[in-house]
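Submitted below is the structure of interest, expressed as structure tokens.
A single protein chain has been removed from this complex, and every other one stays in its place.
The letters A and B name the chains in turn, as written, and every chain counts its residues from 1.
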Amino acid sequence: MPGVLGRSTLLRHVLFAVIGGAALFLLTHELGEFRNSQLANIAYIACATAGLTVLTGLSGQVSIGHGAFMFIGAYTAALFLKHDLAERLLQHSGNANFGLIIVLLAAVLVCALVGGVVGVAAARLRGPYLAGITLALAIGIPVLPLWSKLEGPLGGHAGLPVNAPAPPTSVDYVRFQAWICCLSAVIVIFLLANLSRSRVGRAFRAVRDDEISASLAGLSVARVQVLAFVVSAACAGLSGGLFAIVAGSVGPASFPLSLSFYLLAAIVFGGLGSLAGAVYGAVLITLLPNWSTDIANSLSLSMRVQNNLPLVILGAALIVAMLVFPSGVQGLLRRGWGTVARRAT
Amino acid sequence: MTRTSIRLFAGGALLAVAVAACGGSSSGGSPSSGSSPSSGGANTASAPGITATTVTIGSHQPLTGVAAPGYDEIAPASNAYFQWVNAHGGINGRKIVYKYLDDAYNPAQTVTVVHKLVLQDKVFAIFNGLGTPTHQQVVAYLNSQKIPDLFVASGCLCWNMPSTQPETFGWQPDYTIEGKILGQYITQKFKGQKVAVFAQGDDFGHNGVKGLQDEVPSSQIATIQYYDPTNTNVAPQVQKLAQSGAKIVVSFTVPAFTALLQLTALQLKYQPQLVVSNVGSDPKTLAGLLTSFSKGKAPGSKLIQGIITDGYLSSPADTSNSWIQLFQQVHQQYIPKLPFDGNVEYGMAAAYTFVQALKAAGQNPTRASIVSAIQSSHFTGPGLVPFGFSSSSHAGYTGVQIGVIKGSAIHLLGQPMTTDDGSGAITPFTTQQPAAPANGIPSN
Partner (left out) sequence: MTPINLILNGIAFGSIYAAVALALVLIWRSTRIVNFAQGGMLMVTTFIAYTLVQEHGQNYWVGLVVALLAGLVIGAVVERVLVRPVEGASPLNAVILTLGLLLLLQGGAGMIWGNGVASYPPAFSTIFYRVGHQELLFSPNYLFVVVSVAVVVVLLYLLFQRTSIGLRMRASAFSPEVARLLGVRVGRMLTLGWALAAAVGALAGVLIAGTAPNYMNPNGFDALLIYGFTAAVIGGLDSPIGAVVGGLLMGIAFAFLNNYVSVQIDTFYALVLLTVVLMVRPSGLFSRTATRRV
């Protein structure tokens, strides 16, 4: 059995996905409501960070603009639900959960498309210029609902309500959301893990490591880079769609530039280039603000200090992380594991 | 990271959260009892967030970030008043525990902190959640979970929808009511004169303008210019106001943009009569913002003299008023480091209304009992006008009183007016504001 697993990457990934999925399913039964809502949060952020890891970690393109893709995914989901597009597509088959799948798929597809367009533009850009245009995307796209011409369909400042289909039976609402988000995250990570081990993944890495050698080896660098953008944007779109369902409404102000920065911080924090790192990053970046607020509120401080302490803790944590373990949590674990393995032999 | 972001987007939505308060003289109503499903006997843990000795409530507030200036005083002020109540024995022997969390005015964070308050801290109710774009993201959730969503800190008309949002209640007058009453005053005082309008390009500005247009004939409105709160370049708009030839400018602005309007008008040597809605007219805040720019020419406080505005609470500078005396006492005791301004008064007055509601909800309150108690209430308190609460209306204060800035205070003119956000008539409200209770605790 171990032999088969060692040889077949796909089988190993299937096994991991099944075990991971089952573990998460059991976890949702153990956790209370608030922890489940945090789990849902972590899971949809993990979809985005996993996608970003493929782009930035594997293919070497920086994006400070993934919040824009989440915005597009979320608004796509909201518009689909608002206009009952999924229902119409299914011609009233009556199953609300099929509807939900259609809605999320729509968010993925629309973002993949936009990601393709952005990718074509981005493939010509390097370093800070790529950072610049993706940052402009993060600030420039989510203001569109405020434009008087789009205010009607996109709801202006108030945004759009998201009337997600209710849980099938008498499943607890928050737990149901955690399920959807975790299931999505498991699927995304499973697919990306296979992608990363495939020829495409090797092409990504080849382009990242040395564009000239990659093109000498017959790879179309631009095409590879655009593909990475498409995949990554699709994941962010799913993340945005899930956000819409969890939050129950979408508005332009929910997608500030800080969101894009936090996603980037998450993948660096977790360990650049590894999907596991993307997950650690999602966990940390979701829980850290919560912890720092708890710490600040547990101390009796003056109002100014107490209000600003969470910011200071978060900032300091990012700085210390970059100085002390620049290769992130995953790097730390690898080093730890390496030491253990060396001692064992 | 960066609140950068927030400045740009959440900031983009820096909808006015109406806050400043102003001057007053009269109000009224009659005491109410509300429905008390369980009175007599011992205190029980009658609902989530309620124990025999405590009531825990929560809120989301902009303690940091672009909306923090001024508004970060509100929750500490509410809390100071709750501490005062607790020091006087609490309500029905229960002390009020107020947990307010920072959402930095980012709606996505509002969702997170409200989930935390409801699911982890198990609060009894959400009180005074601040901001239109922020609170709009949690209204549906709170209503679906049947959690009382009391006295939202914003003048959006959208809190008054009892049929679809039975748990949500407004508190301050909505922007349309303000616009109507300001509009009526303008048509009477400046008959036939051209009026120009400067308004924030969101629900605050749009609804204020809507109210104004109800009263001021469109022939009299020379131009309406909108601004975006993340865009400080307002010179082009203000020049259009000046070129319209209007001698009166009505503004639905947050304080920073009232100051910017004034400053830019000054730069253009344009000196219209300003009519500023309550949100953007706190004299202390405005004078502070303008002082640096009038160095050598006039102190900041001089620039704001004569601004016409409106209010629904007594002016914080009116130290002869019993409510101001009470709030000053609370301020001195618990939050002496904060300035005693309209924001602090706002926080305390809203807290006072909550205490009234809690009292009306009975000895062992439930989430349903506090909602029905508010619906059948006739609370009187620091307000100059009555609340609109009933089973068919969840509107907060139903009117305002016109005032004018003199010195660092708002002097009220005439009498308070009440109306609705529809086509209802504007009528004077003649009941006197009651005196504050001696111990500061409402008897309801």
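The definition used in the following text is that contacts are C-beta pairs under 8 Å (C-beta built on N, C-alpha and C of every residue); 3 or more make two chains touch, one makes a residue touch a chain.
Values in this document were obtained by computation on a predicted structure and should not be read as measured data.
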Point to revise | Residue among B:F169, B:Y185 or B:Y227 touching the omitted chain | key: B:Y227
Point to revise | Hidden-chain contact residue, picked from the options A:L24, A:A40, A:A106 or A:V268 | key: A:V268
Revision key, fill the gap. Sole touch to the unshown chain from B:Q136, B:Q237, B:S315 or B:T419: residue B:Q237
Point to revise | Touching residue (missing chain; options A:A121, A:A166, A:A217 or A:I295) | key: A:A121
Review point. Of the listed residues A:L144, A:L191, A:A276 or A:L333, which contacts the missing chain in the full complex?
Key: A:L144
**Study point:** Positions on chain B where the hidden chain makes contact
**Key:** 1-9, 11-12, 63-66, 68-70, 72, 201, 226-228, 230-233, 235-237, 239-240, 242, 255-257, 259-260, 263, 266-269, 285, 288-293, 295
Exercise for review: Quickly run down the residues of chain A that touch the omitted chain.
Suggested key: 56, 62, 64, 121, 123-129, 131-133, 135-137, 139-141, 143-144, 146-149, 211-212, 221-222, 257, 261, 264-265, 268-269, 272, 304-305, 307-312, 314-319, 321-323, 326
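Rule of thumb we're sticking to: only the chains that are shown with their structure count from here on.
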**Study point:** chain A contact footprint on chain B (complex, rising order)
**Key:** 1-6, 8-13, 15, 63-64, 68, 72, 76, 101-102, 105-109, 111-112, 115-116, 119-120, 132-134, 136-137, 140-141, 144, 158, 201-203, 228, 335, 337-338
Point to revise | Complex contact set, residues of chain A against chain B | key: 32-34, 37, 41, 138-139, 142-143, 146, 156-159, 161, 173-174, 243, 246-249, 251-262, 265, 289-290, 293, 302-303, 307-308, 310-311, 314-315, 318
